[in-house]
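The complex appears here minus one protein chain, its other protein chains still in place.
Lettered A and B in written order, each chain numbered from 1.
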Amino acid sequence: MKESIMLLVILLPVISGILVPLLPFKKRRHMEIFLEIVVVINSLLVWGILLEFPEESFTLARFTGNLTISFRVDGMTMVFAGLVSALWPFATLYAFEYMTREERERSFFAFYTMTYGVTLGIALAGNMLTMYFFYELLTLVTVPLVMHTLSREAILASRTYLYYSLGGAAFAFISLIFLTIYGSTTDFILGGALDLERVGERTNTLLLVYVMAFLGFGVKAAICPFNSWLPKAGVAPTPVTALLHAVAVVKSGAFAILRLTYFSFGTDFLEGTWAQSVVMAITMFTIVYGCSRAVKETHLKRRLAYSTISNLSYILFGAALMSPAGMVGALTHMVFHAVMKIASFFCAGAVMHQTDRHYVHELNGLGYKMPWVFGVFTLSALALMGVPGLAGFVSKWNLALAAVESGNPLSYGGIVCLLISALLTAVYMLTIVVRAFFPGKDFDDRAVSEIRDPGWKMVVPLVVFSAFIVVFGLYSSPFVEFFQKVANGIY
Amino acid sequence: MDFIQNFPFFSIMLSMFSGTVCSVLPRRAARWVNTLMISLIGVLSFVLLSYLVVRGESYVYMMGHFPAPWGNEIRAGILEAGTALFFCVIMLLSMLGGRKKLQEEVVESKHNMYYILVNLLLSSLLALVYTNDLFTAYVFVEINTIAACGLIMIRQNGRTIEAAVRYMIMSLLGSGLLLLGICMLYDLTGHLLMSNIQAAVQGILEDGTYEVPLLVTITLMSVGLAIKSALFPFHAWLPDAYGYSTVSSAAILSSLVSKGYIFLLIKIIYRVIGYNVFGNSHIIDVLFVFGLMGMIFGSLNAIQENDIRRMIAFSSVAQIGYIYMGIGMGTGVGMTASVFHILSHAATKSLLFIAAIGLTDVSGGSRHFIDLTGAAYRNKWAGVAFTVGSLSMVGVPMFSGFISKLLFAQAAVQNHVKMLPALIVLAISTILNAIYFMKTVIRIYTPEEGSEYESVTFKNMKTYAVTLVCFILLNVLLGVSSQPIVDLIEQGLSMFA
Partner (left out) sequence: MSYFVLLPILFPILSGIFLLVRKEMKNRQSLLITVGAALVITTVLAITAMLTVRDEIFLVFNLTRTLPVLFKIDGVGVIFGIVGIIVFVCAGSFGFEYMKHEEHEKRYYGFYLIVFGILMALCFAGNLVTFYLFFELLTLSSMPLVLHTGSKEAVMAGLKYLFYSLCGAYMVLFGFYFINRYANTLSFSEGSVLNPELAAGHASLLLGAAFVMIMGFSVKAGMFPMHAWLTAAHPAAPAPASAVLSAVIVKAGVLGIIRVVYYLFGASFLQGTWVQSVWMTLALITVFMGSLLAYREPVLKKRLAYSTVSQISYILFGLAVMDPDALTGGMLHVICHSLVKAVLFLCAGAIIYKTGKTRADELRGIGKEMPVLLWCYTVASLGLVGIPPTGGFVSKWYLAAGALSSGIPGFFWIGPAVLLISALLTAGYLLPITISGFFPGEDFDYGGLKKREPGVLMTLPIALLTALSVLAGLFPNVLTDFIARLAADIL
């Protein structure tokens, strides 16, 4: 019974999403209520599963041989599913207000809700094939969201997104094959499922496969050099950019890499090999690269997208450390970054919604006119920089701690990259804050006199996320302890 | 002898018979006879398949009264029966899906002719599948070629005639090489029946005589069949032939005709030359390399194409590359993957051709991408079907393409030398597939404001829509419950050897 609820939480949003264009809603409001109820119920169900989780896995279908579609709840699932289900209701609420200015809401909300189910599918996947399946599906259901505006730019962006994602999956696919042949099982088992006897002398081949799979899943996590889809995908409506391209989609990539590293190949097999050095070096480069591009970028959402690129590689860096501590760091940043980045994206979206301004240099003097929005933006900026007392510090702390503990000289370099990136984060975030609050002497106040904070549907999520940022920053111990348990296989 | 053992013979003869009958019947009646006959042969094949599965071994059926080594033989195993069944299904669906288009595109007086050709083609394909005699195989290869040319040319415009001529030349070149190979083999062994040749070949190898002529023979036969099945770089005839002929022809040609030749090649590998001999001859490596190149270049050509039909045609080149890569892998698993891909590609490619015609029809008949904008909204069924076909081609789980990809990759892993090139090319080719297929999907789902073209609804295209649904189901069936099919293929291959 409990097991089938796992299937229910995946199917409920997908089916409701399909229903949205079909049901005869009289008013927009009815659709809003319907969707919000579905999303909230689903989130409650997810939390129900997580708190009272079933021990057994649930097998839905069987492909050839031992390849099955099956679902299971473990610690990683709890983290990712918990995160996604906590954010989705707020993001939906925000989307209701944001989308008033866009067309074709129905199809938008249809796919938006379907994505929820598919993302949960990734979280609940019990083996590599299931994850791969939902991973591909995720690409397909989010493409319509990227091309929603149907501008030429949006269509090109969605194509790039599609090619990159499917291409990445093609390389990840290779690892699936190797796991079916060299693994004792394709189920996710903490510590890895490789059968070392079968591997024998083909260690190097498997390491190569690991690197390819890392890069393949890394495409969704926007690892350099496969990152260019993410800034381009910023043409999508902001609820998409914020929730999908800062949390759900990109974190699925990071989640998949964590699964791959800790649960399929296993750290025993990978640690200390050249593969570890290669992937770590790539993540380190991406960390710095993303930030540098963010500094150069003048389009607000694209700047945040580059920031996401860099921050995702924080998570991947944690994964590449290949120690329980590294996993703790990665999980911490996965959750905390989600909150910080979604907050800053929602701020950017609120600015675009209220003022139709898209570029950083257009933000002069808006701070006093939209105090809520820019207050939250400042908070998220400080958190992203890693000011102590806010969420970002804790996650960086855990990552750095793991890096120091690993004693690997390359990971010391990783700490340097983290700090350089923190500095660049300050550059690209605080220049915006300074502009908004200190527009300069000769600034004409009349240019912004009409501008107001957005309505409650937008402000409430912002405030909630700020509260999360502060709470995570000040009382992180329960969360971090939980992550430690996950990393040590207690859940 | 069980009565059922006559079925292969019946199938071939029924098909020929109905072809003859069609020439004198009225047009509608011909259509019905044709449809019924294909269905009937399908049923026969299915019964035969069940019979063979239960029986667990293949049998040889003697034609006429002359015993081996003089007579003519038919041989039926699980693989033969299964392929025959599958060919019938695809052919039936392709005919149904393209029926309306056929009426529009082909002059009315030629319709009977078309059914004759189709029946002829089917009989030759069945003969290729069932025969145990190399010379019979050659004869039906030629019949097949002629029928295929007719299918291309039946829609009469300059393009198709040119395409047919090209096809004819390339095909004849291929069959010429095949004939040379068969002649040399006959010289070497003195036999035409497959089982006898194989025994003789073993003898030659043990003696150590005639090694070089044997190699030349293998080369000639492989290259001949490769040309006929459009392996890269012998694919120049393909895009025009598939791109401009009427849609049923395109679907049949791409899913069945070239597959028939590949099936024959596999048969020759297993039953004539002997799997090990072939595997040691290095021809296999050449096929492997050409397969890989086909996977890349076919897709690259497809990306550059602006015409949806030609794009799908070029995609066939890439898919045939997959099949040859599997053959070239030189392992049993690779062969299984190839055979599965023959089925999966046949199901998908004909689906794509049929769906594409629905899309072009609601875009003023234009096949250019620009005009296809929003076509999926105008013909929803075709849009969904095309998307399913594309996803299958890209290799999304739950569709047949994923399973072929999975089998290919698993096969690759077991060959240490060929593993890396195979896997990497497989991944790259997936990306390339994604590029051109998903580009098209996005294009047809991009709404166009104020389009001048009219939409069609279910009422106007019942047969067409049902065909598409059948194709989609077939595709999903192959994708979801592939294990029994793979098991059957493995059994069939083991019966071959």
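Everything that follows uses one rule, which is that a contact is a pair of C-beta atoms (placed from the backbone, for glycine too) under 8 Å apart; a residue touches a chain by one contact, two chains touch by 3 or more.
Quick caveat, the model's predicted, so the values are computed rather than measured.
Student: Please provide the labels of all shown chains that the missing chain touches.
Tutor: Result: the unshown chain touches A.
Student: Of the listed residues A:V434, A:I451 or A:V471, which contacts the missing chain in the full complex?
Tutor: Only one of A:V434, A:I451 or A:V471 touches the chain omitted from view, namely A:V434.
Student: Just name the one of A:L19, A:I33 or A:V416 that touches the chain not displayed here.
Tutor: Missing-chain contact among the listed residues: A:V416.
Student: Touch as defined at the start, partner being the missing chain; which of A:L137, A:A426 or A:V459 qualifies?
Tutor: The one listed residue touching the chain not shown is A:A426.
Student: In the full complex, which bits of chain A touch the chain not displayed? Write them out.
Tutor: 382, 385-389, 393-394, 397, 400-401, 403-405, 415-416, 419-420, 422-423, 426-427, 430-431, 434, 438-441, 443, 473-474, 476-477, 480-481
Everything that follows uses one rule, which is that only the chains that are shown with their structure count from here on.
Student: Rounded to a whole Å, what is the gap between the Cα centroids of chain A and chain B?
Tutor: Result: the chain centres lie 44 Å from each other.
Student: Could you pull out which chain A residues touch chain B in their complex?
Tutor: Listed in rising order, the residues of chain A that touch chain B are 61-65, 67, 129, 132-133, 136-137, 140, 143-144, 147, 150, 155, 158-159, 162-163, 166-167, 169-171, 173-174, 176-178, 180-181, 202, 205, 208, 212, 216.
Student: Write out the stretch or stretches of chain B touching chain A in their complex.
Tutor: 391, 394-398, 403, 405-407, 409-410, 412-414, 416, 419-420, 423, 426-428, 430-431, 434-435, 438-439, 442, 445-447, 480, 482-483, 486
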